[in-house]
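A short worksheet on the structure shown next.
Heads up, one of the protein chains got dropped from this complex, but the rest are sitting where they should.
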Amino acid sequence: MTTPLSLHPDRLFSADPTQRDIARRLYAQVKDLPIVSPHGHTDPEWFALNEHFPDPAQLLIVPDHYVFRMLYSQGVPLEKLGIPTVDGSPVETDGRKIWRLFAENYHLFRGTPSRMWLDWVFSEVFGFEALLTVDTADHYYDVMAEKLTTDAFRPRALFEQFNIEIIATTEGALDPLTHHQTIMEDDWDGRVVTTYRPDTVIDPEHEAFTESLAAFGELTGEDVMSWEGYLNAHRQRREYFKEKGGATATDHGHRTARTANLSEADKRALFTRVVSGDLEADDADLFRGQMLTEMARMSLEDGLVMQIHPGVHRNHNLPLFDTFGRDKGADIPAPSEYVEALSPLLEAVGNEPDLNIILFTLDEDVYSRELAPLAGHYPALKLGPPWWFHDSPEGMRRFRERTTETAGFYNTAGFNDDTRAFLSIPARHDVARRMDCVFLAQLVAEHRLPEDEAHEVAHDLAYRLAKEAYKFS
Amino acid sequence: MTTPLSLHPDRLFSADPTQRDIARRLYAQVKDLPIVSPHGHTDPEWFALNEHFPDPAQLLIVPDHYVFRMLYSQGVPLEKLGIPTVDGSPVETDGRKIWRLFAENYHLFRGTPSRMWLDWVFSEVFGFEALLTVDTADHYYDVMAEKLTTDAFRPRALFEQFNIEIIATTEGALDPLTHHQTIMEDDWDGRVVTTYRPDTVIDPEHEAFTESLAAFGELTGEDVMSWEGYLNAHRQRREYFKEKGGATATDHGHRTARTANLSEADKRALFTRVVSGDLEADDADLFRGQMLTEMARMSLEDGLVMQIHPGVHRNHNLPLFDTFGRDKGADIPAPSEYVEALSPLLEAVGNEPDLNIILFTLDEDVYSRELAPLAGHYPALKLGPPWWFHDSPEGMRRFRERTTETAGFYNTAGFNDDTRAFLSIPARHDVARRMDCVFLAQLVAEHRLPEDEAHEVAHDLAYRLAKEAYKFS
Partner (left out) sequence: MTTPLSLHPDRLFSADPTQRDIARRLYAQVKDLPIVSPHGHTDPEWFALNEHFPDPAQLLIVPDHYVFRMLYSQGVPLEKLGIPTVDGSPVETDGRKIWRLFAENYHLFRGTPSRMWLDWVFSEVFGFEALLTVDTADHYYDVMAEKLTTDAFRPRALFEQFNIEIIATTEGALDPLTHHQTIMEDDWDGRVVTTYRPDTVIDPEHEAFTESLAAFGELTGEDVMSWEGYLNAHRQRREYFKEKGGATATDHGHRTARTANLSEADKRALFTRVVSGDLEADDADLFRGQMLTEMARMSLEDGLVMQIHPGVHRNHNLPLFDTFGRDKGADIPAPSEYVEALSPLLEAVGNEPDLNIILFTLDEDVYSRELAPLAGHYPALKLGPPWWFHDSPEGMRRFRERTTETAGFYNTAGFNDDTRAFLSIPARHDVARRMDCVFLAQLVAEHRLPEDEAHEVAHDLAYRLAKEAYKFS
């Protein structure tokens, strides 16, 4: 016996008939707009080589930390889910076993966005009509495994089916961008651009810093042990990312939003300590902060949009990190502060109207207190969408409720899916479009915004603002 | 002239007809489930001796800091409400006068959970059909005073009438558990278990610490001035609480959630300083933090569930504390931090799937930022329900809205009433059941969860999760 899997056409809309009707009308105008995905972590190799995806478990469970962390939190060992170990000690490799274990625990996702995204993938990508349960697990596995071997399920075919107008990936400063070049030189029309993410050559505390810095010098031919050479190496790579990878943006994932704007002499002295490895207590943090301001200045030169993603305590679970490595669901948000932290950078470049700095946060408390007032004042600042744990219906609702009254809609930057789960991308954009329509429908139903204006805003939030914020032409 | 007192059968349900209908259906399945009350402060003597409760004011006003602090905040002196003074200087003893003063000020409770709980007690326990006002105050007093003298209003009769399956009380480490033994040896079926709360023998800054430590040694026959002996004394008492009081859990009320995991040598050195009274600046706090980790390790040995209730600035009002003592409504929440604070304990035992650590907070800001991500990852962690000031309809709504999308439902631990107000216990559980149904009804109405799954979740939240989290068999 099976339970039907149905994606209700009105899902996420308010049950109130007035609001629901308005939301339907708004959503009807935006649901088929092309997807603009300006920040994420899909693998450019998929689109360059266009090979078949692996088995269902390797595609949907093993790489998705939203999924396996939830099972882990309820006592399911990561080994049984096929998560590879650092030392190569064996883990489950039978995709079907992994899939069954997942199916047994699917009830854990009730009320979570993962459930919505997965049900969408099951229904809309794979065409299932019965809910995933222990009873239907094998059927699911068989059908998916089969479909993944067909041409319609190759990366480029899905890209087109998903109506993706442009997608940005994220690469480190040393990346050769081989796959992006392949895609650009190919006759395929799909637009896949890179993003310059230089954390390993900026963060003196990154385990790969020394090694990366040496490679940075070799790659650019600059003397990266000198301040000028180091900055020029960044300028070169930024240009390279623009030319060879179509980059329009940089991205910076720091522990905090701290910025600095030191005197020329202090910058040089700090840099000397950093590259000599002779760091004083606060130097690493100070250098990261100074480099945000330097990156912003380069953005003024070369036009790249700047993204700041701060506020995560990475690898909180050290025993698990030792066994399984990074990105295993043990990254936990920390309280964040922006008003003092961003002050040096904003004093330097915050009044530049042509600069786009897009701020993200994992600390919702700053939405109304700090981020909306800052973005509602500084020309250079825009607010990125709800991020990571907050990329969810309630997270989106809180974001609009707490930022709109101070920052309006036009100091926000549209939606980012920020994901490596390629198949879920349309579902994520759909949730964002629906929730923005829900918010707007409430404003209309409560006579706080005329419906014709709400239609314009819905379109802007679903499409235009992301393109403009990220300077996609 | 009187105003009717009516408890509407749909109270707390959304006014939206679709949501309300779903909520009704969900609630109908859970409203009559037995009450599982795994954490609270009722007096075991009530159930052991089964004596009549005192007069209405002594029962409902004098012990309820929710009630008298609200009157105090509006200028009503505590003396007039019969709150006993530390030095024994006289206060109002006429229950009727106290009751009238309360009735005069009953409007202050509009919009508060106390109002809901009290109206429930008036209507469902005492059968009143008119609202409490100045005009009905005497009638209320007379009827209640009369009923309290009858057998139907003795503790055990009410326990049975309330359909309580199990209730946990909370006792200090030195408690002989006389009343629990009486209850267990008696032929009464009611299940009343204790909880091991060792704050006075763990907190070096507690005014009773030195004295309690001595008693702890005498009671256990251990040399509690040695680290091994001290830990063994805890082990003994934990065992005693399990055997003589049916305990399945411990509870720890610390100023912060700080934990520590020192080396063996550092632990011993710290303990020596603590028992010698020769404390360095941070020692008391560090010792409390270390003991949380030790208690967690003992829980791994003996299976007791561990509860952590941090984040209160106790006795904020010192002049009032001097006159009236502890627990007089002047305990104020403080900002709390869990991510760094719990890191040492979680590194030590957080990956243990058989350990249950139940976290509480008075700082709602940490729900989505810290607690849901932690509980959505660590196998040992579960989230306790909204606590104290947040044990209220809006508090419950915020808890589900902010934790479910990241932690799901199954990393939460059902409801706790945490009260000494025995008569209000069914009302508190009823509010929790209703608000969970309200939250689920919204998910169903917005097509975010199928109704059949919502029924299962409603039952889990009302009954199963509490039993499992607290290992009640």
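Chains: A and B, in written order; residue numbering restarts at 1 for each.
Here is the rule we go by: a residue touches a chain if its C-beta (ideal position, glycine included) is under 8 Å from a C-beta of that chain, and two chains touch if they have at least 3 such contacts.
Computed from a predicted structure; not experimentally measured.
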item: Candidates B:Phe53, B:Tyr72, B:Phe128 or B:Tyr230 - the one touching the absent chain; value: B:Tyr72
item: Option from B:Asp203, B:Glu222 or B:Glu364 whose C-beta touches the chain left out; value: B:Glu364
item: Sites on chain B contacted by the missing partner chain, in the whole complex; value: 3, 7-8, 10-16, 69-70, 72-75, 107-113, 116, 131, 313, 316-320, 329-335, 362-365, 389-390, 392-395
item: Hidden partner interface residues of chain A, rising order; value: 14, 16, 18-19, 337, 339-340, 343, 346-347, 350-351, 353, 365, 368-370, 372-379, 381, 401-402, 404-411, 442-443, 445-450, 452-453, 456-457
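The working rule: only the chains that are shown with their structure count from here on.
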item: Intercentroid distance (Cα basis), chain B paired with chain A, Å; value: 40
